[in-house]
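Apart from one protein chain that is not included, each protein chain of the complex appears where it belongs.
Note that the chains are named A and B in the order they appear, and that numbering of residues resets to 1 at the start of each chain.
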Amino acid sequence: MNRDELITYLTEKFKDKIELLDTGRAEPFFLIKRENLVEFCREIKSDLKLEMDYLCNIGAVDTGERFEIVYDVASVENNIRFDFKLVMEYEGAEIDSVREIWPAANWYEREMWELYGINIKNHPNLKRFLLPDDWNQGNPMLKSWDAPDFIRMPEELQ
Amino acid sequence: MGIIKKLPVFVEKFPGGGLVTTSLNYIFNQAQASSVWYLLFGTACCAIELMATGASRYDFDRFGMIFRASPRQSDLIIAAGTITKKMAPRLKLLYDQMAEPRYVIAMGGCTVGGGPFYYDSYAVEKGINHIVPVDVYIPGCPPRPESLFEGCLTLQKKIKKQKIEDWS
Partner (left out) sequence: MTEGLRTEEFQVNMGPHHPSTHGVCRFILTMDGEVIISAEPVIGYLHRALEKICENRTYVQCIPVMDRFEYCTSMSCNQVFALATEKLAGMEVSERAEYLRVIMLELNRIASHLIWYGTTALDLGALTPFLWAFREREDVLDLFEMTCGQRLTYNYIRIGGVARDIPPEFIPKCMEFLDKFDAKVDDYEAILTENPIFVARNKDIGVLTPEMAVAYGVSGPSLRASGVRHDLRKDDPYSIYDRFKFNIPVRHNGDCLDRYYIRIQEMRESAKIVRQAIEQMPKEGDVTKRISANFKPPKGEVYSRIENSRGEMGVYVQSTGDTKKPLRVKMRGGSYNQLQVMPELVKGHKIADVVAIMASLDIIMPEVDR
């Protein structure tokens, strides 16, 4: 199905749980709520017209005011691709793991936990991953993070 | 090794003694410089250039340098690639495992002083000279094989200036 058919199908199927953030540039981009995450993912994987069985990417964004988590999914059989995201505040930042639906999500979520401090429920192995074992300086990818030996590029070199 | 240190001083007192020590210096240094075996240590982009330098067009073997996989059998570490804070203790461990005389070449901008990762990176060691003592620095990102040869020949010149009394 092409882009417009996909948008119509998804908005009809999920009605008010999904909102189209169409930037008009690439594949369609949707916004969902944090509570509906696992159910939404299960539905798009098992639906026979969609069959989104391939997880491409999970990324976390720190906009300075809140967190956004972006998911990019694809279907190998039906050749469909779209992206969706959810937003949440800094306090109490935690999401459910989608590892049961797509096993590829294991390491993506572990990295999000380590670099951003977002708690993942139901994850079996939240351990040190990319940073050294004795790292005690917090979550480095946050916009508000700083450390004594972290040197920023000065403005006149840009 | 104490007797080796005292021997040149003892020998030089005799007539013609200076000639013996100079010839011994020359023979040992020539032997050492002509067959420096390097440890295969490559982390990032410079490792690909190191492999290309050891391959067909630019050949390391004509200088007597071949790669060894174990630090116990090598004289030289060419630290090629970015060293991160997680990897730094491993580099020190490898350097400690080598037998003397041992040398270090810092290849590429990242090992010289952080390179393109000096600003805004929280996990990169900015230069390796506070982890291991460096003999030759080769700048570049990545340095061309000809630059790497210049660095190795500079190291050979440094080896040829060694003296027996300095062995410890």
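Quick note on the criterion: a contact is a pair of C-beta atoms (placed from the backbone, for glycine too) under 8 Å apart; a residue touches a chain by one contact, two chains touch by 3 or more.
Here the structure is a predicted model, which means the values were calculated and not measured.
Counting over the whole complex, chain B has residues 40-45, 47-49, 51-52, 55-57, 69, 81-82, 84, 86-87, 90, 94, 116-117, 119-124, 141-142, 144 touching the chain that is not drawn.
For chain A, the residues touching the absent chain in the complete assembly are 23, 25-27, 29, 53-57, 59, 61-63, 70, 72, 76, 79, 81, 83, 102-104, 106-107, 128-132, 140-141, 152-153, 158.
Quick note on the criterion: only the chains that are shown with their structure count from here on.
Averaged C-alpha coordinates put the centre of chain A at 46 Å from the centre of chain B. Per the touch definition, chain A reaches chain B in the complex via residues 130-133, 137, 140, 147, 150-153. Chain B contributes residues 85-86, 118-120, 122-123 to its touches with chain A in the complex.
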